[in-house]
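Removed: one protein chain of the complex. Kept in place: all other protein chains.
Every chain is named by a letter (A and B) in the order it is written, and numbering of its residues begins at 1.
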Amino acid sequence: MGMKKHNFFMTHKVFCIFGILAILLILMAVFAPVVTGGVDPTTGNLRDALLPPGPEHIFGTDKMGRDIFARVIYGARVSLVAAFSVVGISFGIGSLLGVISGYFRGAVDAVIMRLADMMLSFPGLVLAMAVAGILGAAIHNAVLAVAVVTWPKYARLARSLVLKIRDRDYVAAAVTTGSKHGYMLVRYMLPNALPTLIITAATDIGSLMLELAALSFLGFGAVPPTPEWGLMLSEGRAYMQSAPWLMIFPGLAILVTVIIFNMLGDGLRDILDPRQEG
Amino acid sequence: MFDEKDVILDARHITKRFPASKGRQLTACNDVNLKFYKGKTLGLVGESGCGKTTFMRLLVSLDTPDEGEILYRGVDISKLKGEKLRQNRQNIQMVFQDPATCFNPKMKIRDILCEPLLNFDRIRKSEKSAKARELLEMVELPGDFEDRYMHNMSGGQRQRVGIARALALEPEIIVMDEATSALDVSVQKTIIELITRLQREKGITIGFICHDLGLIQSFSHQVAVMYLGNIVEVMPGEGIGEQCRHPYSQALLASVFDIRMDFTKKIESIESEIPSPLDMPKGCPFSDRCGKCMNVCKKERPLLKETAPGHEVACWLYE
Partner (left out) sequence: MAMLEVNNITVSYGNDPAVRNFSMTLEEGKICSLVGESGSGKTTVIRAIFGLLPGGGKVTAGDIYFEGNHLLTYDKKQWRKIRGTEMSMIFQDTGAMMNPTRKVGAAYAEYIRTHEKISGAEAARKGIAMLERMRLPSGDNVMQSYPFQLSGGMRQRVGIAMGMTYQPKLLLADEPTSALDVTTQAQIVRQMMELKENYGTSIILVTHNLGIAAYMADHIIVMKDGVIEDQGDRNHILYHSENAYTHKLLDAVPSIGGTRYV
């Protein structure tokens, strides 16, 4: 048993290393109060504004005197939850609709695909602006906007993966032996599409996180006093020369997180590589 | 020759068309009429593009005809939908051509064999292993194979599993689409022996698509010859060597290389190509290649007429 685990690690080093890092990241976000030693990221003392990194505030303070380290750590919560939400919603809705589209074809396919085409041609930024304008800027609205323009990608991918096997003999055989639609979707179509879809989702986490940060940076996402990395970059822009630490640390945080999840996605692809399957 | 009351499946005026480029239509089946008799084998012979696979797919409801009806014990199964259609699948099953692609590579053999039975709640999940063994023994494979995956099996073994799967629901009719073409000749023989034994024991009606005239002759009770979507001749299985009447059937026969043939005869092959089913000639489909073509052949399509008991030909030469 130990040998098997050792072999798994050796052949899938990337996945294991970055998997561990990702878990650490998540744990750090979950246990933010412990990691930050109870410091409140949303309040600060104006007397302590714009302090450079030092023993009391290891990442320094921002213009409101808030501890940047605490804001970066709590910011992980916001970013991770938001990014996972977007991926979760897009993946969930997109895959389901795509599989249904590819399996039933005909009118169902036409409707779903036209909907997907419409959404695909809609620029995410514009939609986010519109949503922010109508419902007000908030991180969950940004999540909604990005999810709405991202699900078509999963739908098209799922559909093409289903179409690839739709006309195979073994699918016809399962139909002639009396399989019901639900059974076909769950036992035949989904398992064929799932590995590729999961890999796409994993590698998307990083880029969607960036998109959300960008929206917050522009003011269509998180609003103060929420500690969100993109927002922090925006708030720190004015002090880029005089107090660069306001941007450096949230910027580094984004960079590190995106790299970890991108590499995790790569590692996952190596494991789940659909080329190795039937 | 066969008793009318033994007709178990009656395909009447079946026509199936597919849209092709530039608004044209490909007629895969053109007014096909065929009867299947209980416990007998009907061999369907034809070359590529003749529509035999399309026709078989219509019989197992993988597709619906544009015109005509398929009567199973008096019920038109081509018009069934939804749950009724699914229930009917228990009566007519299919063995596919390529044993390499007709099984889900991720499923174990017992899952493959028991899938039909679970679909219709005929067994419980706990009974899968036992039932799979039973089915494997029926096709002369070791019961232990139930725990295996398909990719370690030979072509002949896979085809046996395919037959076992088709028999799982104990259907009255089994359709086989070139089920032995991918096999070595010695393996093919064992499969044919298996099929004929099972037919004798269970009274199964078999529809067998094939391009090998020798094979068709060896185990069909009846043979139907198909050309460009039309049935041109139907005759008793043993008659295919001597009794072919339709010029196309005769041409097919003359093109066969057989170990019992007259080796001194010169090969007569029809020089021309099979026309595309998009450009079907008006009148008899074989008119532009037939050596005995007459004027009427080009204008009107001949229908199947009985020339002897159990023997029908669609040709103006025999009107």
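The rule is simple: contacts are C-beta pairs under 8 Å (C-beta built on N, C-alpha and C of every residue); 3 or more make two chains touch, one makes a residue touch a chain.
Note that the coordinates shown come from a computational prediction; the quantities given were computed from them, not determined experimentally.
J.: With touch as defined up top, name the shown chains that contact the chain not shown.
T.: Among the chains that are shown, those touched by the missing chain are B.
J.: Which listed residue, B:20, B:256, B:294 or B:308, touches the chain dropped from view?
T.: Residue touching the absent chain, from the options given: B:256.
J.: Which subunit B residues touch the hidden chain?
T.: Per the touch rule, subunit B residues meeting the hidden chain are 41, 47-48, 184-189, 192-193, 196, 199, 211-215, 217-221, 237-238, 240-241, 251-261, 263, 267-274.
Criterion: only the chains that are shown with their structure count from here on.
J.: For subunit A and subunit B, let me know how many angstrom lie between their CA-based centres, rounded off.
T.: Comparing mean C-alpha positions, subunit B is 53 Å from subunit A.
J.: Help me check something: in the complex, which residues belonging to subunit A touch subunit B?
T.: Interface residues on the subunit A side: 168-170, 172-180, 183, 188, 191, 277-278.
J.: For subunit B, which residues count as touching subunit A in their complex?
T.: Touch residues, subunit B against subunit A: 60-62, 86-87, 89-90, 93-94, 96-98, 101-106, 115-116, 119-120, 165, 168-169.
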